[in-house]
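Every protein chain of the complex appears in place save one, which is left out.
Let's look at subunit A:
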Amino acid sequence: MRHHTSEVGFIVKGRRQRRRRWLIVTSLLIVLLFILCCAMLLLGNTIYPVEVIIRSLMGEEIAGANFAVNTIRLPRMVTGLFAGFAFGVAGYIFQTMLRNPLANPNILGITSGSSVAAVFCITVLHSSNTVVSIAAIIGGLITVTVMYLLSRSQSFSIGRLIIIGIGMQAMLDAVISYLIIKSSQQDIAGALRWLSGSLNGSKMSDVIPLIIITAILTPIIIAFGKQLSMLELGDQMAMSLGVSIDKTRVILIVSSVFLISIATATTGPIAFVSFLAGPIANRLVAASAQNILPAGLVGANLVLLADLVGQFAFEYRFPVGVITGLLGAPYLIYLLIRMNQKGEL
């Protein structure tokens, strides 16, 4: 009945190849992540034998190992894993939806909006962790709303949105610095992580809201992956193909802001992870694929790797945010130069 099975085969083959590449990259990212997780548990001041670590994780009483592995290293690893994943997914959504690698929560100041709310709650109101998390989410949502309203005049422009975002970020960061300077001595340690994200002092109880929200929102975001890739064709084309663009946008933006804010509330702003994860995932798979999951995995890998480097590569221990900042800043400069050359700024 069909005359052109060979060509159909051609198209099928192309799709299969891309699908296979996606699977291979995703699997490799998972394997790498597993290795980094093991390293996070294994490395430290004392290096315990693997079986001691396993027994300690299983709940056996082992003096020393219990504290080092269960209380220090495990929460640190879990926090880095989920925060990195959340940063990666949220960053990817923003960059893809706005069709611009610069358009991510880090650079747009959404992370800073969350941080201001969190720092205010910690240093001024002395709130509990739950309140800090909720405040961070509200802070992030308010920042997005304000930015959207400011950039909307006449017609929506991504360039204007980015410039407004950069301005907002600078302003909000100044507020954070002010709050920290004004805070009392004992709050400073807790508030400092809001300047540069850190996994120091992670506690299992603090990471639970992050785990729950990530577990709920990731499937929702992935379910909208097809719609997201349709938005890449431009609003009119997407509408013409039956995508409810407003609904898709609102769901994806609100979910991403929740992810980024709750992650920020847990670790502080780990610089540039949300900015780097998407482009790296796109490079590894293919820019046109649905790379939500790979972007999350890249984010988690980046955070754990940067934390290991920060802890063990130098004479002093650096918080993870300093290391990711060192990675991200050159890429930001490179992007700005390239976009300027192409006249996209």
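The definition used in the following text is that a contact is a pair of C-beta atoms (placed from the backbone, for glycine too) under 8 Å apart; a residue touches a chain by one contact, two chains touch by 3 or more; residues count from 1.
One rule holds for everything that comes next: contacts and distances are computed from a predicted model.
Taken from the listed names "Cation:proton antiporter", "Cbb3-type cytochrome oxidase assembly protein CcoS", "Iron-dicitrate ABC transporter ATP-binding protein" or "Cysteine desulfurase", the protein name that UniProt assigns to the chain not shown is "Iron-dicitrate ABC transporter ATP-binding protein".
Only one of A:12, A:125 or A:250 touches the absent chain when the whole complex is considered: A:12. Residue A:230 is the one among A:230, A:293 or A:306 that touches the chain not shown. When you scan A:62, A:192, A:208 or A:239 for touch with the missing chain, the hit is A:239.
Although one chain is not shown, part of subunit A still touches it, namely residues 2, 4, 7-8, 10-12, 14-15, 18, 99, 223, 226, 229-230, 232-234, 236-237, 239-244, 282, 286-288.
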